[in-house]
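The complex appears here without one of its protein chains, the remainder shown in place.
Chains: A, B and C, in written order; residue numbering restarts at 1 for each.
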Amino acid sequence: MEKGDGNEGASAFHMPEWMIQFADQKQEFNKRPTKIGRRSLSRSISQSSTDSYSSAASYTDSSDDETSPRDKQQKNSKGNSDFCVKNIKQAEFGRREIEIAEQEMPALMALRKRAQGEKPLAGAKIVGCTHITAQTAVLMETLGALGAQCRWAACNIYSTLNEVAAALAESGFPVFAWKGESEDDFWWCIDRCVNVEGWQPNMILDDGGDLTHWIYKKYPNMFKKIKGIVEESVTGVHRLYQLSKAGKLCVPAMNVNDSVTKQKFDNLYCCRESILDGLKRTTDMMFGGKQVVVCGYGEVGKGCCAALKAMGSIVYVTEIDPICALQACMDGFRLVKLNEVIRQVDIVITCTGNKNVVTREHLDRMKNSCIVCNMGHSNTEIDVASLRTPELTWERVRSQVDHVIWPDGKRIVLLAEGRLLNLSCSTVPTFVLSITATTQALALIELYNAPEGRYKQDVYLLPKKMDEYVASLHLPTFDAHLTELTDEQAKYLGLNKNGPFKPNYYRY
Amino acid sequence: MEKGDGNEGASAFHMPEWMIQFADQKQEFNKRPTKIGRRSLSRSISQSSTDSYSSAASYTDSSDDETSPRDKQQKNSKGNSDFCVKNIKQAEFGRREIEIAEQEMPALMALRKRAQGEKPLAGAKIVGCTHITAQTAVLMETLGALGAQCRWAACNIYSTLNEVAAALAESGFPVFAWKGESEDDFWWCIDRCVNVEGWQPNMILDDGGDLTHWIYKKYPNMFKKIKGIVEESVTGVHRLYQLSKAGKLCVPAMNVNDSVTKQKFDNLYCCRESILDGLKRTTDMMFGGKQVVVCGYGEVGKGCCAALKAMGSIVYVTEIDPICALQACMDGFRLVKLNEVIRQVDIVITCTGNKNVVTREHLDRMKNSCIVCNMGHSNTEIDVASLRTPELTWERVRSQVDHVIWPDGKRIVLLAEGRLLNLSCSTVPTFVLSITATTQALALIELYNAPEGRYKQDVYLLPKKMDEYVASLHLPTFDAHLTELTDEQAKYLGLNKNGPFKPNYYRY
Amino acid sequence: MEKGDGNEGASAFHMPEWMIQFADQKQEFNKRPTKIGRRSLSRSISQSSTDSYSSAASYTDSSDDETSPRDKQQKNSKGNSDFCVKNIKQAEFGRREIEIAEQEMPALMALRKRAQGEKPLAGAKIVGCTHITAQTAVLMETLGALGAQCRWAACNIYSTLNEVAAALAESGFPVFAWKGESEDDFWWCIDRCVNVEGWQPNMILDDGGDLTHWIYKKYPNMFKKIKGIVEESVTGVHRLYQLSKAGKLCVPAMNVNDSVTKQKFDNLYCCRESILDGLKRTTDMMFGGKQVVVCGYGEVGKGCCAALKAMGSIVYVTEIDPICALQACMDGFRLVKLNEVIRQVDIVITCTGNKNVVTREHLDRMKNSCIVCNMGHSNTEIDVASLRTPELTWERVRSQVDHVIWPDGKRIVLLAEGRLLNLSCSTVPTFVLSITATTQALALIELYNAPEGRYKQDVYLLPKKMDEYVASLHLPTFDAHLTELTDEQAKYLGLNKNGPFKPNYYRY
Partner (left out) sequence: MEKGDGNEGASAFHMPEWMIQFADQKQEFNKRPTKIGRRSLSRSISQSSTDSYSSAASYTDSSDDETSPRDKQQKNSKGNSDFCVKNIKQAEFGRREIEIAEQEMPALMALRKRAQGEKPLAGAKIVGCTHITAQTAVLMETLGALGAQCRWAACNIYSTLNEVAAALAESGFPVFAWKGESEDDFWWCIDRCVNVEGWQPNMILDDGGDLTHWIYKKYPNMFKKIKGIVEESVTGVHRLYQLSKAGKLCVPAMNVNDSVTKQKFDNLYCCRESILDGLKRTTDMMFGGKQVVVCGYGEVGKGCCAALKAMGSIVYVTEIDPICALQACMDGFRLVKLNEVIRQVDIVITCTGNKNVVTREHLDRMKNSCIVCNMGHSNTEIDVASLRTPELTWERVRSQVDHVIWPDGKRIVLLAEGRLLNLSCSTVPTFVLSITATTQALALIELYNAPEGRYKQDVYLLPKKMDEYVASLHLPTFDAHLTELTDEQAKYLGLNKNGPFKPNYYRY
């Protein structure tokens, strides 16, 4: 039961089936990067699906080097060999990418500057497991500038930018990651970060929960010295709530996935742009006059609907939640059941986080040339498996674009095989990644410096004040000028002049 | 400190000064209806400021009747005299208004229907203190249909629709209210609701906290039988949190002001329309090309900005909260300090809930013909008092419109003397009032029927499931069709098919 | 057949039946002001339907003076008696209104200033017949400042602001007009303007064509000295084309109704705002989520659709013209036949200029509480006559709002009895009137000063350069800064640096 202006604890949230299925999914690990949540896209990943636009074209090509990095002996220019990357000689190219990223991540650069005197992470020993990209490198070097020691592995076997990893190794970071790891490599890299003589981590930065999982399994005693876990993915956060519910979480953990700033940018604002981008890059279609049904009116759905409406599409919405449904109505969208419009729409977009939202039956009823794509959480929303039957012909017409052809000649245009359209067919702006990285840095600082007792063995949201701080660090990008409360106003409102400015239940 | 996905209790919210000042403000009680929150507008109030459009014109006029209702002996057609209204003979006119309102409040009518068999409020004795309007009458008669006995007083000395009060009295409701009560009348009416021989309330429905305050002060023992308080105003809710913090709250209370549906409709959606309406009715201005600064980017500010942008105005935003500020940026508004644009804007709109947002200094610098108005919480946002100095001339050019004239001839157009524009110069659609009334009804049902122990002596938000239920009752208005989860989907998401569908921290 | 980049002459435009019917309509002259086109609304007219907001409330009331102005002997303070108004003593009140209007008509004031040295209308003797309002007064006094002598009558028997007429008479303008003229008065006033000893007009400014008609009929020889006619109404313009086609037009005429600036402001931009205003003031309805059908997607329809879509309505469009229909599609509106949606919509708006667009059959099929209104050219679009049958009950619920009730209880909400909603239920901003008045002034200057032979006995559009000039005079209102072509750029584009900047067929 809800109490006051507060909310129930983590334990009240039901355990969804897909989390229970998680172990099974791990078996598919090496097949494709399905576990990458939308929220942790690195520039490199999206580049992987958009090669021709990637500056990676200028990178040194080492694809012909077949030797496993684990079998190589490499040293950086200072003679240090505590790392394992594809090719240390690519460091210079990676450094240039990092420098470009620095220009677009002013918040982290500001953090470096503000922390020049004090070192809020002095003594921190952070072990990290994230995508390894130029943006991550800016984060790592910021953590270093704030006083921390870092060791790092990749959270995805495909997403590492080898040149960036090389640049980090060159400047002394123990990095263990390369593009195209095997599953064995994956765990070996993580282990090399954690299992070091004479060095024991006291902070964890995780993306997906694999690092946390490994320490739980192999080095549970390490948690005695660990002050906290910062986790940014949907998947990892759910695993933490699961641990907490089971009473097995033995350190405080910070769920940075659900911070206000991150949510709004990852979902509403980012998807408002990437739905258009993803559709254009794959199909070159015209939006004006098109009939579209968007399944789900959460933040992602809201972003998709707003963008398509603005471009002249006629948008229908389906929802299961009456509150979101009422919002859709007031925002000017007809709320329908999918069946009501399935015969007439030109585009079907799923944003529900649910499974089998678009079924074979729906697909059978769509009109010729209907485009079907997914902007939701995982690849379960469209029942793509149901299309892999003998009577249907698949025709790959472009990268990420399949025509599925019915016996009568009807074609459905399926994008990214039902996987995330914006992950597969568009890019994530550095600005969004900057917000994520800043949030992570602040969460690490908070957990590391929190006085004894402030955090218990539970999962916490980022304190609102820090969420506000992340936002404030990004305002200069827009040449935006914040107003300060006068003393009299602060007193009138009962607020501290430096925030937090809102009660926790505020919805923005 | 925030914990898990939840939020801290009421106690963590700082006590704003304006609440402390509340007692002082009460002295101004009879001067003007300043205590009316935006959220509790009745149609009649807004009509009072828009007489010419009011259907009230067709009402029977009893303004020449100078006798105080307290001095009259009136009986309804069944001989009942347990009420005190202006003129029982106006009942027929009031009944017609109620019938019209019934057509526009399908949710309450649906509640009546669904509860035909069971009477979820059987045995409930509800004492209420709200604006007395046709919409309130539909609520009261719904509560009656659900099994409750009701006694009612007005929460505002001006807002009672005499004809509606008469209609309620005629159909047997003990109503004690008329338009133009004195302060003494005000408390007398409340007392007549509460202090009845052989009848003791077990539920309170309050709007502003005066009824609750009276019982606390005069009949504290009554709380032994009272199962709960439902409060809908900002002011009343804060008083309850104050009591709770002080450990003096002796029954469970439901804060219905902060339910999702109510907030979005009262603030975002309603203000999106009423800002345009209020400005047009008062000034007949053209929006296209006008430069506007909106102070505050909460729900109200968001609504104002969206509407004006859509009408072709160029909108600037001021904010103190960096998160809201970043939202303004992403939504396409220049974030400025008021001083940066004050010389160039054509319109200044305050939506902060703060005080002295627009100061005399700002007013001095505005350009000729600048329009200044307030959409925020109270009449403190614009420092109107600072304009009442000898060198400035005030000229009333229309109802609710003053020209304040500087010695050099510059004119500022001040609307509603800085009070709420949408309260004073536009109307609140019945649809919004329907959502509020339905929320109140469901909160009463919940508190009355909750098993022992579900609610303690604290302030609660409406359970999300009921919030969702309110929304679902209003979907038919839009011919909106909700999708139902399949069993498989519900299991996958770990949700009950009937909701609630979101974690409590979900922001919509 | 179209030729080159140009267009065919007036003769190619088919003569619509409603013009032929014009003579018949004149019989209804005194019944209601049906001949007022949207394009010639004065503030006073709209005020007449919105009395409570009108500053007219402060006017002196002379309604009890039953003497006809024609029977009175009045002199202004200088002893002049060459005028006929209601009451010369109201001059002071009218002067104040004129002064306020001057502030909002910067373009005309700028014209006065620029023409201080030269008097481009020196020697001009202008006879005018327009609505007589504060804005007209600013126009007349501007013409005077430019050197012209003027005599003026009202083009509508209801629309004269008596105080303004008095103020004009007081400052020496021979004005013949009052509110509530009989038809005989109407023609008498016109005659008094034209038929003067020792004074013969050489320019005509007409609104509706009645003045022109009178001179044609009574004083055809006058045309020998007349240099041209400026006409601003749809009706008057069509009469001129009719004359031209019949070879009877004996002086050049300027059609200012179809100038770009005037069209866009009168139709697109003005209606974008007045549709919302008109609906709110009459019904207090909420726009969000409402289903609306807009009949006609010309400029007026485009404005209505854009506004309602922006407020969250779901908008359907009907069209007969495939080009406008395709525009509606690309702008995001479902193009339907009225029958397809008539059962489901909450609002029906006509903007076609056509007749019987909404028939009794449609009205029979509408759902309960459907709102029906007209934004189009005349009152023919909705077949209101078909509703005046015995089985239907009419209930006037507010000014301009009727409920038409079917035997089964269904109610249709009919606004303004099918007349123009924005004429009847909202106001026209002074800014729009300023554009119209400036266009008229420039057209008079152009025709008066044109060298022999530039204009023949035909109907002309305002030269594009003057249309551009009108626009440029209004830019300062928005603090808008125009860019000037460099010599090199002008040469490159083959344009004069001062315009005109576009070929005549340019569509804006």
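Throughout what follows, a residue touches a chain if its C-beta (ideal position, glycine included) is under 8 Å from a C-beta of that chain, and two chains touch if they have at least 3 such contacts.
In this text the structure is predicted, and so the values were computed from the model without any measurement.
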Touching the absent chain when the full complex is considered, from A:Gly147, A:Gly312 or A:Pro503: A:Gly312
Among B:Phe333, B:Phe431, B:Phe478 or B:Tyr506, the residue in touch with the chain that has been omitted: B:Phe333
Full-complex contact with the absent chain, from C:Tyr158, C:Trp188 or C:Phe478: C:Phe478
Hidden-chain contact residue, picked from the options C:Asn156, C:Ser171 or C:Gln327: C:Gln327
Of A:Tyr241, A:Phe287 or A:Tyr316, the residue in touch with the unshown chain: A:Phe287
Residues from subunit C at the interface with the omitted partner, ascending: 1-10, 12-19, 241, 244, 255, 258, 260-261, 263-265, 269, 318-330, 334-338, 340, 353-357, 380, 454-456, 458-464, 467-469, 471-472, 474-475, 478, 480-486, 488-489, 491-496, 499, 501-505, 507-508
Residues of subunit A (touch criterion as defined above) contacting the omitted chain: 43, 46, 50-55, 57-58, 103, 269-270, 272-273, 276-277, 280-282, 284-289, 291, 307, 310-312, 344, 368-369, 397-399, 426-427, 429-432, 477-480
Chain not shown, touching residues in subunit B: 288-289, 309, 311-314, 329-334
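By definition in this document, only the chains that are shown with their structure count from here on.
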Chain centre separation (subunit B, subunit C; CA means) in Å: 42
Centre-to-centre distance between subunit C and subunit A (centres being mean Cα positions), rounded to whole Å: 58
For subunit C, residues contacting two or more additional chains: 288-289, 311-312
